[in-house]
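Input: one structure, supplied below.
And then chain A:
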Amino acid sequence: MDKQGPHNPSPSQDQHPTPDARPVLEAPDIARVLTRIAHEIVERAKGADDVVLLGIPTRGVFLAQRLAAKLEQITERKVPVGSLDITMYRDDLRMHPPRALARTEIPGDGIDGRLVVLVDDVLFSGRTIRAALDALNDIGRPRAVQLAVLVDRGHRELPIRADYVGKNLPTSLRETVKVLLAEEDGRDTVLLGAKRTSQ
Partner candidate 1 sequence: MQRHLISAADLTRDDAVLILDTAEEMARVADRPIKKLPTLRGRTVVNLFFEDSTRTRISFEAAEKRLSADVINFTAKGSSVSKGESLKDTAQTLEAMGVDAVVIRHGASGAPYRLATSGWIDAAVINAGDGTHQHPTQALLDAFTMRRRLVGRDAGLGQDLNGRRITIVGDVLHSRVARSNVDLLHTLGAEVTLVAPPTLLPVGVETWPCEVAYDLDSTLTKSDAVMMLRVQRERMNAAFFPTEREYSRRYGLDGERMARMPEHAIVMHPGPMVRGMEITAEVADSDRCTVIEQVTNGVSIRMAVLYLLLGGNEPAVTHARTTEEK
Partner candidate 2 sequence: MSKILIRGAKVLGGEPQDVLIDGAVVAAVGPDLSAEHAGSAEIVEAAGKVLLPGLVDLHTHLREPGREDSETVLTGTRAAASGGYTAVFAMANTFPVADTAGVVEQVWRLGKEHGYCDVRPVGAVTVGLEGRKLAELGAMHDSAAGVTVFSDDGKCVHDAVIMRRALEYVKAFGGVVAQHAQEPRLTEGAQMNEGVVSAELGLGGWPAVAEESVIARDVLLAEHVGSRVHICHLSTAGSVEIVRWAKSRGIDVTAEVTPHHLLLTDELVRSYNPVYKVNPPLRTERDVMALREALADGTIDIVATDHAPHPHEDKDCEWAAAAMGMVGLETALSVVQETMVDTGLLDWAGVADRMSFKPARIGRAEGHGRPVSAGEPANLTLVDTAYRGSVDPAGFASRSRNTPYEGRELPGRVTHTWLRGTATLVDGKLT
């Protein structure tokens, strides 16, 4: 997915890992950290009975669905899960051609008064989350908003931090982080590689 990163005028260059990219998380690691995050959510939300999970397309949505399944196992209650497309709230809209929109799907009971946990694959500059907070604002008024990410690679440009982190991954700006998920990519892995330089 297109993560808004620093000094990265063309996110498309960031989409595909270079051939020499190496895995930093494998499928069992991903399953384990998601289980841990689910437990953390239950603990911090005191039972998670008002939690709504909203994934940020594309891969954040699959992660949110997986987290919901795990929460249901733990709490034995159905956890509302949806998606939040932030495309039209991005602060770099004017810098690229418009892109196709993804689905925003808010669970039936809405988000008013609920604890919304935003779920995304990689936390980088923080601009995506800023856009997500704006988008939420047009949909309702949650009791509180928290953030869960699979990977935090640093280099924040806004005062945003994650509440639940699968893995803190120190990176340089020359590197790229790519999350692959079975639902979209056929396998689960997180790759760290060198950024492709445009010719």
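Selection criteria: all candidates are chains of the complex that A comes from, given by their letters.
Criterion: a residue touches a chain if its C-beta (ideal position, glycine included) is under 8 Å from a C-beta of that chain, and two chains touch if they have at least 3 such contacts; residues count from 1.
Keep in mind that what you see is a predicted model, and the values were worked out from it rather than measured.
K.L.:
Touching chain A in this complex, which is it: 1 or 2?
P.N.:
1
K.L.:
In the complex formed with candidate 1, which residues of chain A make contact?
P.N.:
Going through chain A, the ones touching candidate 1 are 85, 88-89, 93-104, 134, 138-140.
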